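Only one protein chain is missing; all other protein chains are in place.
Think of it as A, B and C in the order they're written, each chain with its own count starting at 1.
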Amino acid sequence: MYIPILFYVHMAQSAETSPGVSFGTDDETELILQSLEEFVEQEVKPIADDLGETLTNPRLGHEPNGRLTDEVLEARREVRRKSAEAGFYAMNMPEAVGGEDVSAVTWYRANKHLAKQDVPLASNVLAGPGGPKPLLAQAEGEQVERYLEPAMRAEKTTAFGQTEPGVGSDSPNMETRAERDGDEWVLNGQKQWITNAPYADFIQVFARTTPQEEAGRHGGITCFIVESDEYEIGSLNNAVGATGMQAEVHFDDVRLSDDRVLGSVDNAFYDAMSFLGLGRVEIGATAVGHAEWLLDEATNYANEREAFGEQIGQYQAISHKIARGRANALAADTVGLKCAWLLDQGEPAIAESSILKWFASNAFWEIADDVVQIHGANGLAEENPFMDRLHRARIQRVVEGTDEIQLNTIAKQYGVEM
Amino acid sequence: MYIPILFYVHMAQSAETSPGVSFGTDDETELILQSLEEFVEQEVKPIADDLGETLTNPRLGHEPNGRLTDEVLEARREVRRKSAEAGFYAMNMPEAVGGEDVSAVTWYRANKHLAKQDVPLASNVLAGPGGPKPLLAQAEGEQVERYLEPAMRAEKTTAFGQTEPGVGSDSPNMETRAERDGDEWVLNGQKQWITNAPYADFIQVFARTTPQEEAGRHGGITCFIVESDEYEIGSLNNAVGATGMQAEVHFDDVRLSDDRVLGSVDNAFYDAMSFLGLGRVEIGATAVGHAEWLLDEATNYANEREAFGEQIGQYQAISHKIARGRANALAADTVGLKCAWLLDQGEPAIAESSILKWFASNAFWEIADDVVQIHGANGLAEENPFMDRLHRARIQRVVEGTDEIQLNTIAKQYGVEM
Amino acid sequence: MPVSETEVHDLIRRSVRELAAEYDADYWREHIDQKRFPGSYWQDLADNGWLGVAIDEEYGGEGMGMHEMTIVIEELSRAGGQGGIIFILTPVFGGISIQRHGTDVQKREYLPEIVDGNCRFCMGLTEPNAGTNTLSIETTAERDGDEFVIHGEKTFISSVETADEMLLVARTSELDPSDPTRGGTLFLVSDPAERDAISLSTLDTAVPWFEEQYRVNIDGLRVHEDDILGTEDDGFRLMFDTLNTERIAGAASALGDGLRAVDLAVEYANDREVFGQPIGAHQSVQHPLAESYAKLLAARQITYSAAAKWDRGEDCSMETNAAKLLSSQFSTEAASQAIQTHGGNGFTKEYEVYDLWQNARVTETVPVSNEMAKNHIAEHHLGLPRSY
Partner (left out) sequence: MPVSETEVHDLIRRSVRELAAEYDADYWREHIDQKRFPGSYWQDLADNGWLGVAIDEEYGGEGMGMHEMTIVIEELSRAGGQGGIIFILTPVFGGISIQRHGTDVQKREYLPEIVDGNCRFCMGLTEPNAGTNTLSIETTAERDGDEFVIHGEKTFISSVETADEMLLVARTSELDPSDPTRGGTLFLVSDPAERDAISLSTLDTAVPWFEEQYRVNIDGLRVHEDDILGTEDDGFRLMFDTLNTERIAGAASALGDGLRAVDLAVEYANDREVFGQPIGAHQSVQHPLAESYAKLLAARQITYSAAAKWDRGEDCSMETNAAKLLSSQFSTEAASQAIQTHGGNGFTKEYEVYDLWQNARVTETVPVSNEMAKNHIAEHHLGLPRSY
């Protein structure tokens, strides 16, 4: 027999209950967001203003091969260093390594908040793929002083060397190999689409150290720290919308001692997988932030621009695009918060972070497309930022696992046998 | 100057922080959900099993005009009464009127949980449009004993008389009028699409008592309690997927004393608007529950059914439909939780509940369509529940404010001048 | 002066519309509710020559082709009821198959009867274990002298009880992997419902049709070799040829439904006033209808192009699959949008749009799912690897 509900309710009220649902913003996060905004205004904006059009005109700020110019690189460095000094840059890292140990929820909100600032260079305030991530927190012995600490202080930047030309999404099939020779490792292979590679001081490179047949598909991969004078940068992989950010990297008989192994031998793929959720939370946060900013811009435009004698916001072809965008952005935001909360509970959030990646990227993409359309020919004009955002959104649906790979993961995680 | 973050973090840690984000399930809710499931299994299922095909075959269980047969009505009544006895039925109502005062979050979760039970009649366990809602909690004096209390005990059911043939979504333009005659009101008018009207003991009828020119568009409307022997039921409005549930109601010189005014004169539209969020949270919960149940069914089918020598789940045309559905269902669920939480905080959640209504209904609709498609011809077959769910999903995009009206609301709430 | 093709087509449209206008919603509702064949309508189609539109003049037909039949079906369907889809079994499966593949004797026996409306067909193809993959049917026909003995089970078969003939597909030779489309044979079976070796049970489907759907059990049915359509073991190939016309006809019917949904929604949107103006003045109401209309007209053009190619004897499988895929998708969208336009009224029997949507929705799944259509296009027309 079921027991009437009254019993439960009264029992529950007398006991200590576990926390239920909340969408509040705790004081700490509130203060951080406010402080970030002030930091951008007072520290980042002057640097960006100094550079002016260099940061927004696609024919400026880059070498012919796409590489960022020295003056842009220096500006980015300065922003990062100031942010590290102020305690923002890698505040999600553990206190033990010099971070602030802020929660994933706070980190999500901070990333989203920055993406809503219409100040070039603001994206450098929080550590992105070039900054220290939990993988690097595994640093031991001399690695701490040489790599982890300078990365935390933004004095050095890094990169993750995983993607390869031949294998794409099928990364366990990588061809980069490190073989034992005496008490050293010899690393050979080629990576591509490596973010921050052209500017990094060192790269965290994934290489197969034990064959799949012995170690299994995901075993047998080790992460090595390789310094910039030990590898060659090949062609830049200039994605439209992210020119100069990625490049090919060549490793040609690079000899590395054991103290270059980050974490434990043969285990790097598992380590990396356990931090995957965090990367997706960052992507989701950025997508939602950009989306909300675009919707604000579109709303202003819809209220100002007139056609056929009316503000264009009066036409449902305009206002309903904004409304759908708001609905999808809000949904993406709540999914982002759920993912971040799960990470804070120590859950891997594999399904949820794939859902966030897919959902938020697609919401951003559709919103960016609609906001271009709302602005008409002005939406296409280079001097406005809308096509730039559309390019970024388009990239988001491919990098860090394409839409299709995310859907595969979601289906599997929910029990579809594939 | 900005103040370095360290200061804030340490300050925040020493102070009492307001609650941050949480997606947990408190013990009380956990127990309620579990108990509901047992209730359905032990109390509802036997009643449904007794009726068998009567509840699922569209050619049974209804009179030719669509009205539910007496045996079905009696079964629904029995489920409601048992649920009220067990304390579930109107547990979201205040304790003062006999409810359990459970939070909107718990109410949301309970509604969603029930929608996932594949037991006919389970939808009668929690008070729907025929049950007591906050509007009725305004009952005073003799209204408490005569209407509110029997409704709480599920001895009487009610209905909301708002929609009219001529005005649809534009309900402040209603033509139903109540005019003062001595110390009575004389009510005249016609309503349609009134849920539970054919079976209700009394209807909460909205009528204009002061002209728009004097009271403004949303003012001047009063809610009257009208008993079943005082009005005529017209044709049933049989929506495909909800046959027998709605009807036209005619009020022809109905004379009502002052003690039939629910709440205060001329104020009913504002009262009703402030409870709108709750209704949308219920719709959202039901949509998400049905969607999750459909995805479970589709997953089982995809893992069992073979075509061309493989389980059909192996084909991305199948598995990606499920994955997209999972992503959208999760997003809808997080939006539902956010809305419910906002209501618990005393917020009206106007934008958010419109977003929930739009997003969850459309997610349910797309998922139901995909699940029909995944099942092939079996998806179309009447003996399977998939077309029935698709019909219900289709209805959701129209009732309680169409998609278009929700998008208008969202756009306006986010500052588009329309 | 010879009348141009365009003028002939306009004439067909006009006269078909006039015929269809005689049969109102009540007529169709009555036949659907009672699952009764619309006999007077059928006879009217025959008397006006439409059942024989694609049958040669020497057998009493009009001697035109699939292009014209497509226009007839589209217009009948756009006029309401089940007037378009009704063509599939007899003029398409029966008429087209016999016209193209029958012996002279068979042509003389059946075609004039089809033209006159005296002979109705049903189609025995789908099986419980062979939905999409026709080649995996398990019904067998074994030769016994100059007869064949047939065993097997068919499902989702329409109109068996009212049919004069069944076109039955059975396997007469084992699957040969080196020539997989060989080994099937088409049999003409008269008065199928009255055969002792055939037993029927009705199936419930959630779609408003005037026809019952049956499961058909065949146990020892004897058919003479003269009643083979085409040649023994070559039935799959003939069937695939006819299936193209089934899909073209299905697309035409879906298009008619979709266009009717737009017509009805436009009428409603012009009449219904809320917030002081017709709801059709709102872009959220009118833009989706405009887009649906544009899409349906484009799908119509490719359907005509499929039919014209079939008439010229060219390979029309790309156009046919595109027509099948797009007409079902666009019509379902259009009908769903028409429901949305009608608000709550969209869900009632009074405003037909819900029936249109239900009928359109079916066409995304049958006679073949849209996923299979995409598989076909990808593999055979884009040259991508087989994915299933």
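Just so it is clear, a contact is a pair of C-beta atoms (placed from the backbone, for glycine too) under 8 Å apart; a residue touches a chain by one contact, two chains touch by 3 or more.
Quantities reported herein were computed from a predicted structural model and do not represent experimental measurements.
Contact with the omitted chain, checked across C:Leu111, C:Ala322 or C:Leu356, is made by C:Ala322.
Among C:Arg247, C:Lys295, C:His342 or C:Arg361, the one in contact with the hidden chain is C:Lys295.
When the whole complex is considered, the residue among A:Gly24, A:Pro134, A:Pro150 or A:Gly241 that touches the unshown chain is A:Gly241. Listed by residue number, the positions of chain B touching the unshown chain are 315-317, 320. Remark: the residues of chain C touching the chain excluded from display are 262, 266, 269-270, 277-278, 280-283, 286-287, 289-291, 293-295, 297-299, 301-302, 304-305, 318-319, 321-322, 325-326, 371, 373-375, 377-378, 381-388. Where chain A meets the missing chain, the touching residues are 57-58, 163, 167-170, 192-193, 237-242, 307-308, 310, 315, 317-318, 369, 372-373, 376-377, 379-383, 387-388, 390, 394-395, 397-399, 402-404, 407-408.
Note that in this section only the chains that are shown with their structure count from here on.
Spacing of chain A relative to chain C, judged by their CA centroids, is 52 angstrom. Taking each chain's centre as the average of its CA atoms, chain A and chain B sit 39 Å apart. Residue positions of chain B touching 2 or more other chains, listed in rising order: 318, 404, 407-408. For chain C, the set of residues touching two or more other chains reads 282, 284.
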